[in-house]
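Missing here: one protein chain of the complex. Every other protein chain is in place.
For clarity, chains are labelled A, B and C in written order, and residue numbers in each chain start from 1.
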Amino acid sequence: MKMLFSFFAVIFLALLGFAGGKSTSLQFIFGVVIPYAAVATFILGVIYRVADWARSPVPFRIPTTCGQQESLPWIKQSKIENPSTSMGVWARMALEVLLFRSLFRNTKMELREGPKISYGSDKWLWLAGLAFHWSFLVILIRHLRFFSEGVPLVIGITESLDSFLQVGVPLFYLTDAVILAAVTFLFLRRVFIPQVKYISQAADYFPLFLIFGIAVSGVLMRYFLKVHIVGVKEMAMGLVTLHPVIPEGIGVIFYIHLFLISVLFMYIPFSKLMHLGGVFLSPTRNLANNSRIVRHINPWNYPVHVHTYDEYEDDFREKMKSAGIPVEKE
Amino acid sequence: MKIYDGGKIFVGIIIFLAFVLFPFYSNTGKVMAKPDPKIDTPEIQKLAVKKCVEPKDFMRSEHMQMLNDWRDSVVRENIRTYKNSMGQSFNMSLQNTCMKCHSNKKEFCDQCHNYMAVKPYCWDCHIAPKENKT
Amino acid sequence: MRLKRLLSEKKSAVLRRWFDDIVETYPPDTSQFLKKQKNQFANPVGSTILQGIENIFDGLLKGLDKNEISPFLDNIIRIRAVQDFTPPQALSFIFLLKKIIRNEIAKEISDNELSEELLEFESEIDNLALISFDIYMQCREKLYEIKANEVKRMTFRLLQQANLLTEIKDEESDIKEHDFININTKGGS
Partner (left out) sequence: MAKLPTPEELAKIDLNPPEKDWMDTPADIKPGMFCWGAKGKNLKILDFPNARDWSPAEEDWKLPKDWEGTVLEAFADKLSKYRSFKIFMDVCVRCGACADKCHFFIGSGDPKNMPVLRAELMRSVYRKYFTNSGKVLGKLAGARELDLAVLKEWWYYFYQCTECRRCSVFCPYGIDTAEITMMAREFFNLLGLNIDWIAGPVANCYMKGNHLGLEPHTIKSSIEFFLDDIETVTGIKIEPTFNRKGAEILFVTPSGDLFADPGTYTAMGYLMLFHELGLDYTWSTYASEGGNFGFFTSNEMAKRLNSKIYAEAKRLGVKWILGGECGHMWRVLNQYMDTWNGPADFMEVPTSPITGTRFENARSTKMVHITEFTADLIKHGKLKLDPSRNDHLKVTYHDSCNTARGMGLLEEPRYVLKSVCNNFYEMPDNTIREQTFCCGSGTGLNASENMELRMKGGLPRANAVKHVRDQHGVNMLANVCAIDRATLKAAMEYWVPDVSVCGTHELLANALVMKGEKERTQDLRLEPLPGKEVKE
């Protein structure tokens, strides 16, 4: 049910994009208005969400420590897994964000029985997650060739690396295959691993279908249903130079692709996809374990009612005296 | 509204903006010249009917595929004649067919290829035509 | 015993069915986990069952020796005794074996007139069940013993200081004996 709903939602969106591309009168809306709205929603939405998180303080220093603490000088500290300095925290966060350190932990299993294959599923999650996110990034970067004149070297290099196999014409991009495979895997494990299926929400299936739809429409456009690519770039450049134009005859598949991307961008700030910002703000990861070295301040720390020593002594003075325990007031 | 760790949050947001707004600010002030492939070479002028081997729309989106097919059929299968959709025959040759008419690589091929940042590997093997400076 | 020879040939199939059937007695999401997670430390329940039933089955084929087979039954039953099972549910896994064997070698039984031997074998499974009742009861008794021991451990020092015990009692006379133990033994840290 949750899955079907998400599936049909994406199909419906693709059809909307199709309609938008077909009708000349709608092309301006789907080619200019919606993309602008999407980018604005995305940027403002992300900033709003991050600022909203930042409105709540981090009252306590609660890193999850995953290695030896800073202690006696002769005990080797695990400076990244249990950082006590900001350098360490930076390294920890970099490993987390760039290499998914925590997910990788799943693989460290020994003394297993049976063939190796039988336990690999956890490592697969890490691998698929990594492949998916990195492909996504590479794809984003190489799309920048549509948005820049005199394309910067980095983008060119990224693109040539991505197509280094030199298979097919136009050159086949590795990341196209990788992202489709990774999304498929991430979807299948939601369907086939019962405990993951049990916890999955519509909000888990929807982005998978949406990204799958974006990737498929992109692949179709590049390799099969070719579009007027110079027109695409004209349109893209028009958007980023704030002189929007709608060149003729681009091809309807492009509008589907563009619309699905617009939906994704608008969807990000309001969904679990905000983990892209949240991962940087997680207090169990981005804090140094130095709370015994530097006092962490809780902005809403307030005085509490305590049972003072004097009250305590009043309660027990006689007993203390007869037991030979020193007291303040004789 | 109080923002905690404002400094760090601010830097983070700036970095985020630097990434997502890159296409916008990197292009400010630039006036985009649309590519304008020229087909007024002397060779084309001489043609009675100014037509390529296939219709313009097809050539625009499929020329890379066609050139690739040509190369394969010439180099691997030794078939040198191309029959187009109208039944006309052409010699499959980049240098002798395509570039004969489009002798102005800079003003024809490079116009779009540079615009799109596409580097075709035709010229890895073929020698680019020497053009007269215009 | 032709039947036992036959069963030892079919051992892996029988064991797989048996494991699957036992695991099926857990909720669906759990059962899948028990089947898939092969690391014995991340998945002690599944690996204990897997190892246990193999040894139990071997024991049955060799001829039942209570001392040999008990530890393996114990491993499985000890877990099921604290999970959300009623006693019959906890022990039903023994009886599952009967059906599996009948299904697995149904043809061979009628072809080779093994029903006599089958009856004999099934009565050994029944014996297994009887031993299991014993183990199950021991496990449950152990639980209550632990509860009692815990209280004993915690109050041992109190009892050592019997004078204290009365002293506090005098003072907080509204507290019943039962409450007293609660107050003074809980926490632990």
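The rule is simple: a residue touches a chain if its C-beta (ideal position, glycine included) is under 8 Å from a C-beta of that chain, and two chains touch if they have at least 3 such contacts.
What you are looking at is a predicted structure, and each value in this text was computed from that prediction instead of being measured.
Within the full complex, the chain left out of the display is in contact with A, C.
Only one residue in the set A:Glu70, A:Glu159, A:Asp176 or A:Glu234 touches the chain that does not appear here, and it is A:Glu70.
If you put the hidden chain back, the residue from A:Val58, A:Leu239 or A:Val263 that touches it is A:Val58. Those residues of chain C that touch the chain absent from the view are 21, 24-30, 33-34, 37, 39-45, 48, 78-79, 82-85, 88-89, 92-96, 98-99, 139, 142-143, 145-147, 149-151, 153-154, 156-158, 160-161, 164, 168, 182-189.
What chain A contributes to its contact with the hidden chain is residues 2, 5, 49, 52-62, 64-72, 74-76, 78, 81-82, 84, 96, 100, 102-103, 105-106, 108-111, 122, 125, 129, 189, 193, 195-196, 198-204, 270-272, 274-275, 278-279, 281-285, 289, 291-298, 300-301, 304-309, 312-313, 315-316, 319-320, 322-327.
Everything below uses one rule, namely that only the chains that are shown with their structure count from here on.
Sorting all chain pairs by how many C-beta pairs they have in contact places A-B at the top.
Comparing the centres of all chains, each the average of its CA atoms, the largest separation from chain A belongs to C. Rounded to whole angstrom units, the spacing between the C-alpha centres of chain B and chain C is 73. We define each chain's centre as the mean of its Cα atoms; on that basis chain A and chain C are separated by 44 Å. Centroid to centroid, with C-alpha atoms defining each point, chain A and chain B lie 35 Å apart.
Residues of chain C in contact with two or more other chains: none. Residues of chain B found to touch two or more other chains are absent.
Those residues of chain B that touch chain A in the shared complex are 1-6, 9, 12-13, 16-17, 20-24, 26-28, 30, 32, 34-35, 57, 60-62, 64-65, 67-68, 112, 115-119, 121.
Put simply, chain A touches chain B in their complex at residues 39, 42-43, 46-47, 50-51, 54-58, 144-145, 147-149, 151-152, 155-156, 159-160, 166, 169-170, 226-230, 233-234, 236-238, 240-243, 249, 277, 280, 299.
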